[in-house]
Structures are given as C-alpha cells and as structure tokens.
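Everything below concerns the one structure shown next.
Removed from the display is one protein chain of the complex; every other protein chain stays in position.
Entry: subunit A
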Amino acid sequence: MKRSLPIFVVLAALLVAIAVANPYFLDPPAFLAFVKRAAPLVILAAGQYFVIVSGEFDLSVGSLVTAEVVIAARLIDGTAAATWPVMVLLIALGLLAGLVNGSVTTLLRVPSFITTLGMMLILSGAVFLWTGGSPRGALSPQFRELGRGSLGPVPWSVLILVVTAAAAIWAMRADFGRTLVAAGDNDRAAALSGVRVPRIRTIGFMISGLSAAVAAILLGGFAGVSAQVGQGLEFQAITAVVLGGVVLGGGRGSVVAAMAGAFTLEALFTLLNLYGISGALEPAVQGFIIIGAVALGAVNFRRRRPAVA
C-alpha cells in the first residue's frame, strides 16, 4: 500500500489540475475520451509490468505496435472480410514476439535489455525495409471500430481496457502472479523452491507481446495507418510502470499501480498540452520522471532494507 499510494495522489492532483484548466474535462464524455486515449498506453504498461516485475525489460513493444499496424493495413487492404482473421494473426504475432524474446533471454541467457533492444531494431528495420517508410494498404472500417467507435456512450477501447485490467489483476492474484514476483525478487531462491523461472519469465514476455498486439489494434483503430504509430511507446510504458512504483529489477510493485502510472503519464501530457507547452517537452519530462522515480525508489529501498533483513 505504502508503495502504490503516492501514484494515486499524484494522479488525483493531476486530474484536479486538468479540471481547473478545462472545466469540461470531468464531464463523462470528455473523461471517457481521456480514458479512451490512455487505454493503449495503460494496456502496454500492464503488459510491461509482467516483464519488469519478473526482473526483465521489454524494449520491443513500440516497434512491435508499429509492425502490427503496418502488417494489418497491408493484409486487410480495406476489405471487411479480412478483419477478424487478421486480428487473430496480430494476437498470434504478439505472442510469438514475446515467446522469442522470452526464450532468447531465458534459454540463451542474453540479457533482456539486449534481446528486446535487438528485437526493437529488427522489427523497425523490417518494417522500414518492407514499407520503405510509407505503409501501403488500409484498415477496414470494422477494424477501425474498436479504436474509434463506442458501445452506446462507452468507447470500445474503454471496455477492452476494463477487461484487460481485470484479467491482469486476476493473473497477479493467482499462483502465476505470486511465482512471477518471486522470480523477480530472487530467481535462485524461486528456482530452489520449485518455480520454473525460465518458463514463467517467458510467459511474462508473451503477455507483454499480447498487450502490444491489443494496443496496436486500438491505436490503429484510433488514428489509422502510420509508420510512426509505435514510436517511443516502449519508453512511455516503462516510464509508466516505474512511475507506478514498480522496482526495476523486479520483485516489487503492483499492476494496478503500474496502470495508474500510465494514466498519470497521459494526464501529465494532457495537462502540458492544455497549458500550451510544446510536445517537444514530452520526452524531457519523461526522462526526468524515469530518473527521479528510480532514484526515489532506490532511496526508499536502502532505507527499508535493514528492516527487512
């Protein structure tokens, strides 16, 4: 509780600040629009959490999102009938990318920072080679519906976010979550007590890949095809998770806080935009947050360590 509390206070403060600048913000439609916009990042942060809490990183999600959107556009090419098969394919591709990341990291013992950095470069290179920087084809209106449309007043993305969040919370409460955290906290101890660490970490990567696939479906739906769609998302997701108080290196932090971290980041961007602060500042702000949050976490950690021991 102590760890997750600050993020909710910060989030609340930001939401109030936005509401002061823009009184319409807390009207249900406007607030739902905000949640809708945040949904892809929140889902990515949830996926990233599963990797980070198990003691690894996933830097490949941004280019995975781009690759998925570009592939979807090329394969669907505007035909409605192709929509659902392609969505299934995207999910499979996301899981496959996670499986490769996880296997290379755990079986070949390549540090995940390098594995997923390599995956990021491979995917972005492949997308560039395939499209030459200008994606072809188009997404069908049916595909766009999930990111763009809504069920009554509630956008589909918000519903998908709720389902994802529920599934993530459920997974972390189940045995799976416990062993994942144990693997991140101390993988040798976990292995000695019977946890199959490589397998559980690989599943963490696959969940991250899956979250990238879902985020790609929502982002592609929201704004259509673009070769820039996933740019920088990996760092936004990691920033969000760290902001949520999840310890880099694994073993500590909650998925709810990680998702709250993503909402906070999105709220911060919204606030900056409301005050007319240029978008160029966003990466700088992110940089400060990620260093500040980790530094702050380290300070807490040192203080707490003797008590634990």
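In this text, contacts are C-beta pairs under 8 Å (C-beta built on N, C-alpha and C of every residue); 3 or more make two chains touch, one makes a residue touch a chain; residues count from 1.
Following the convention adopted for this analysis, contacts and distances are computed from a predicted model.
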{"item": "Which of \"Ring-1,2-phenylacetyl-CoA epoxidase subunit PaaB\", \"Ferrous iron transport protein B\", \"Periplasmic binding protein domain-containing protein\" or \"2Fe-2S ferredoxin\" matches, in UniProt, the chain that is not displayed", "value": "\"Periplasmic binding protein domain-containing protein\""}
{"item": "Options A:99, A:138, A:154 or A:191, residue touching the unrepresented chain", "value": "A:138"}
{"item": "Sole contact to the chain not displayed, among A:140, A:164, A:270 or A:286", "value": "A:270"}
{"item": "Given A:80, A:189 or A:223, the one touching the chain that is not displayed", "value": "A:223"}
{"item": "On subunit A, residues whose C-beta touches the chain left out of the figure", "value": "1, 3-5, 8, 11-12, 15-16, 19-27, 30, 33, 37, 128, 132-138, 148, 169, 172-173, 178, 181, 219, 222-226, 228-229, 231, 254-257, 260, 270, 273-276, 278-280"}
